[in-house]
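Every protein chain but one is kept in place in this view of the complex.
Letters A and B name the chains as they come in the text, with residue numbers starting at 1 for each one.
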Amino acid sequence: MNTPPSNAAPAREQGGRDETPAGGRAPVRRLLRDPQAVLSAGVLLVVVALGLLTPFITEHGPNQASLEAINDEAGTHGYPLGGDKSGRDIFARLLHSVNTSVVSALIGTSIALAVGVTFGLIGGYYDRRLRGVTEWVFSLVMTFPGLLLLIVLLPVTRGDYRVTMMIFGVLLSPGIYRLVRNLVLGVRNEPYVDAARVSGLPDRRILGRHILYTVRGPVVIATAFLAGASIGVQSGLAFLGVGSSTVPSFGAMIADGFTNFYEEPLQLLWPSLALGVITACLVLLGNSLRDVLEGGRPKPSRITAPSRRPTTGPAAEADPPGLLTVQDLAVAYPTPSDGLNEVVSGVTLSLRAGETLGLVGESGSGKTQTAFAILGVLPAEAVVTRGSVRLDGRELLGLGERELSGIRGRAIAYVPQEPMANLDPSATVGSQLVEGLRAATPTPRREARERALALLDRVGIADPRRVFASYPHQLSGGMAQRVLIAGAVASRPSLLIADEPTTALDVTVQAEILDLLRDLREELNMALLLVTHNFGVVADSCDRVAVMRQGRIVETGDVLDLFRAPGHPYTRTLLDAILDEHAPRTDPPGIADERPLKEVR
Amino acid sequence: MILHVLRRLATGLVLAVLVTMITFLLLSTSFDDIAGSVLGSSATPARIEQQKAQLGLDRPVLVQYLDWLSHAVRGDFGLSYFTSEPVRSAITARLGVTLSVVLAALLLTAVVGVTLGVLAATRGGVVDRVAQGASLFGHLVPNLLIAIGLVWLLALRLHWFPATGYTPLGEDPTRWAASITIPVLALTAAGAASLTSQVRGAMIDELRKDYVRTLRTRGIRPRAILLRHALRNAAGPALTVLSLEFVQMFGGALVIEQVFALPGFGSYAFNASLQGDIPIIMGITLFAVLLVVCVNLLVDLANGWLNPKARIR
Partner (left out) sequence: MTAPLLGLSDLRVSYPGHGLRARPTEVLHGVSLQAREGETLGIVGESGSGKTTLGRAVLGLVKPSGGNVRFQGRDITHSSRKERRALARDIQVVFQDPYSSLNPALAVGDILSEPLTAHGATAREARARVAELLDQVGLPGDAARRLPREFSGGQRQRVAIARALAPVPHLIVCDEPVSALDLTTQARVLDLLVDIQRRTSVAYLFISHDLAVIRHVSHRVCVMRGGEIVETGTAGQVTSRPRHSYTQRLVLAAPVPDPVEQRERRERRHRLLARERADLSGARIPRRAAAAPEEWNDTDRDA
């Protein structure tokens, strides 16, 4: 089964393989299948080859001026593109300029890579003090306008473009440094690097094998962009007239063409075209490399109700009893091969007012997807292929985001799994509560504020005023979950959908949150759909249970019956897997019987 | 908060001292040439030594630097070797031209980049493709070529704006605006390109976060979620890009000023460097660093306002 993208965390754990597009075994082969990559790399290769073959192709030197050739037409006697205003062969100058660009790119990128990668590895892998120093030095380099510095240092470089490009390489290095440092810092804290260290691998080997590998891809990508930047800067400087006038370069040719524009516009066109094509190819190649090595660019993400493909209309039946009725609900995600992959396949369930239904299953069983489908907050790419979701007799599937936002918050509310990730990090707790209250029922700001404070008090927060003014990162996980519950029950919804509301919390906090949910449910006569994988939570809080497996509900029943006499074999497997409450380990710690045989060090 | 600002300012000053010192040390390698070029090509070695002594270039480099620094602290940047113009007034006069171009371009970049980025992130389809295409174009074509293309199209073909020259704001605001329009557009093209892709990426990341889903379940309208929550959270990284953009535009302005014959900072710096006019070079270096320090400080403050975690620290 496939993992739908941007799903809740546990979906990651489902069996099989997760579809990470990046880091396949043969990126080169995939690159060769990408027309953009092949085309841009091909053009670059041809251009570089032409540059290398210059002495064999051209009849004239780049600075060889001939009075007869001044502003010559293209195509006349050995001047394929004509002559410029000094009578030099434009074609020859173009090819020589290619070489200048290639040398600039080589110098600029190699210096930037050498400096950036080395210090990035050092700054990322070794301890904080060393990093403090490298960090400071590179941010210093980064803050200075590079082109200005290159010009200011003109008396020092004496206009030699190679020296200039060396300095420019240093100026480019902070970008690479940051890239590498961030990657290394990220990898360094990965458990697999810790595991390698515990395995007794020397630092050298960890850096080489585990860390350089991760850094490789992004650095290759950056190289293409660095080369483009170097060529751009070199031509910019040459355009300004920095550097020796005997070094042919696109910039100098463009400057010449620019002054001669009214007479001979083509003289401006050729070098501009050549420069444009080379930098464009580098950027396009860089983009292709990124797509292949890091996976494609993220797709836009719209806030919208899920699209629906009504293969069958909602079954026209007599109004089913109860508050929430889900019938034959199916949710699917598009696969790379344009098919649809069902993650929820025909779920039917119902809830009466004030009742708690536990939706239980292992990761990847589709329980969270079912909850999201009821709320209408599936990711934009998800498709509801069939079925019906009715709340108080009203069909919710097919409603637009606007209509749904009138129902959500008022009739139906949601408590998520990860409390921290579900609060906007840059808005105060209070403002988020007030905003929700006012979205559900138009209330004066002041009144909404009072109500929010009362809610915080109700969910067991000791100091409501302080928490009201706090930002999410100042709260503990348990407090954040209380805040989210306060927000969910703010408008007295008739149905609360709680998706693993205690999974991310400590046990003692879990017990308190379950108590709170139970009390609120009784107080507000609210129905609760409790999505969980924990049978302890089910036993604690649910009236009825539905067991899900691979997108289907295999068994529904009263909580007591289900625990005492599970009907479906899968339910029995799950219950058997629960570790026995009353049997601690009793066998004594044994001393080696097999060990000596295994000492094959 | 005030402590934080003071600390940043102090770091900025240290940065200014370091950069000017390094520049000075590097320049000291070419003092002979500079003394020579002040005198002209016919100077004898003895005459050059004499000139160096007169300019104070024969003293130990560090002493010279400290001398420059002690004057600079009091606002005295010396006189140009060649024109004897006071450096400070010369620079401030030209800074106005560059800043009006760069700041206008920065503003335009912010507006265009954020609008296109948000649209691309949330609309998808044609809007996304157009925005991404525009952004790609800005990346693909070097600044210089965009500038030349704009001159060709807007000035030479359509005659909407003058191709070159500058009218001070005080003289005629309309003509001032016309004279900087093409340079501003040219600078904006590249800046907006990278800002657009940055904002697009950051917005997509934000919109995929869990809190967006939770806000939806509270019945909050998509537009409010987009602008009040997602955009605010995406603005931090975008601001950082914008501050780097400023530094780059400052460099880019050098080329642009040359194309449009604007009497700005860049062309002034260029001529001073060609001649080796040390007081002007040093003055320009210092001004540029201070400007960058100020912009970074502003971005820092804005980030603190946007991001509560950064603020508490």
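Convention: a residue touches a chain if its C-beta (ideal position, glycine included) is under 8 Å from a C-beta of that chain, and two chains touch if they have at least 3 such contacts.
Remember, it's a predicted structure, so these values are computed and weren't measured experimentally.
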Contact partners of the omitted chain among those displayed are A
Among listed residues A:D89, A:D256, A:E342 or A:E362, the absent chain is touched only by A:E362
Checked against the full complex, the residue among A:V117, A:L268 or A:L514 that touches the missing chain is A:L514
Of the candidates A:Q474, A:N534 or A:Q550, the residue in contact with the absent chain is A:N534
In the whole complex, of A:E59, A:E73, A:E190 or A:D463, the residue touching the missing chain would be A:E190
Per the touch rule stated above, chain A touches the missing chain via residues 12-18, 20, 23, 25, 128, 190-192, 194-203, 205, 209-210, 213-214, 362-363, 477, 506-508, 510-511, 514-515, 533-540, 559-560, 563, 573-575, 577-595, 598-601
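Operating definition for what follows: only the chains that are shown with their structure count from here on.
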In the complex, the residues of chain A that touch chain B are 6, 140, 142-149, 151-156, 158, 232, 235-236, 239-240, 242, 251, 254, 258, 261, 268, 272, 275-276, 279-280, 283-284, 287, 297-304, 372, 375, 377, 379, 401-402, 405-410, 412-414, 416, 418, 421-428, 432, 435-436, 439-440, 471, 473-474, 484, 487-488, 491
Chain A partner, complex, touching residues on chain B are 15, 18-19, 23, 26-27, 29-30, 33-34, 120-124, 128, 136, 139-145, 148, 156, 200-201, 204-205, 207-222, 224-226, 228-229, 232-233, 244, 247-248, 250-252, 254-255, 258-259, 266, 269-270, 273-274, 276, 281, 284-285, 288-289, 292-293, 296, 306-309, 312
